[in-house]
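Submitted below is the structure of interest, expressed as structure tokens.
A single protein chain has been omitted from the complex, and every remaining protein chain is retained in its original position.
Read from first to last, the chains carry the letters A and B; within each, the first residue is number 1.
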């Protein structure tokens, strides 16, 4: 186990294209035997919410508004050429057409490949989220230092 | 000293949320004994300017305009849901409410924890900035290769 290669990703962005990059890297690495850890923080928390789609998650009206605006994978915008959500739709179309896994399929593959999901404690405080707001595959809620410790000895990316 | 864990961050972004991530990671790591190096470049240089707030810093009218537009931490925009500056204000509110350190508190904590601040030579040339434009905690002005050399053997992030 100690010689296992390791990839750790801090998934900060909630953009459709960047989350696609996160899960493509994660599943690609896990498929060839890497230990893969993803630390979801800020906008990236969108990817692991139990309740996908726009809904008022949060502890007060301000955090609820953010919960509604973020809205999960299905409404995640592109970092470029978003055009009010048309950009990601075109990407999805191109992915299906060219037999490339869609974002949701990549997330499922990551679960199946035992990619480790972690949620950022601090961002959860700010956004008023609790562990119950996330999918059960989220292994733990961590602080920054604990995650960096997990990542030691491998490649770490901030996306 | 040689066994000390190390975290190095290339702070490229001037966005409020991304700079919050930079300083959360830096202080979190420094608090548990990591050597932490931050290399501020491009928009990230905003975080270490002596004169915070909008002001005409730079060597000619073009660089002065950039200096004015960048304007420091207080007017740093969100990378998402900025809404003409309301987004970061809401975040600040949520941070205070939920007892999470604000960006300015995180910067102060980084100084107190002896996080090493470096400024990027090339970006300073482009933006017409000199070492005097920065806070005294900036340890040195470095080129890319020197910073990468400092980062060897640790985790390096581009934010």
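Everything below uses one rule, namely that contacts are C-beta pairs under 8 Å (C-beta built on N, C-alpha and C of every residue); 3 or more make two chains touch, one makes a residue touch a chain.
Since the model is a prediction, treat every value here as computed from it, not as a measurement.
Interface note: of B:24, B:116 or B:151, the residue touching the hidden chain in the full complex is B:151. Contact with the chain not shown here comes from a single listed residue; of A:39, A:91 or A:147, that residue is A:91.
The chain not shown here touches subunit A at positions 5, 7, 17-18, 21, 24-25, 28-29, 31-32, 34, 79-81, 90-91, 93-95, 98-100, 155-159. Although one chain is not drawn, its touching partners on subunit B can still be listed: residues 10, 12-15, 41-43, 62-63, 66, 69, 77, 122, 125-128, 143-145, 148-149, 151-152, 156-158.
Rule of thumb we're sticking to: only the chains that are shown with their structure count from here on.
Chain geometry summary: the mean Cα position of subunit A and that of subunit B are 25 Å apart.
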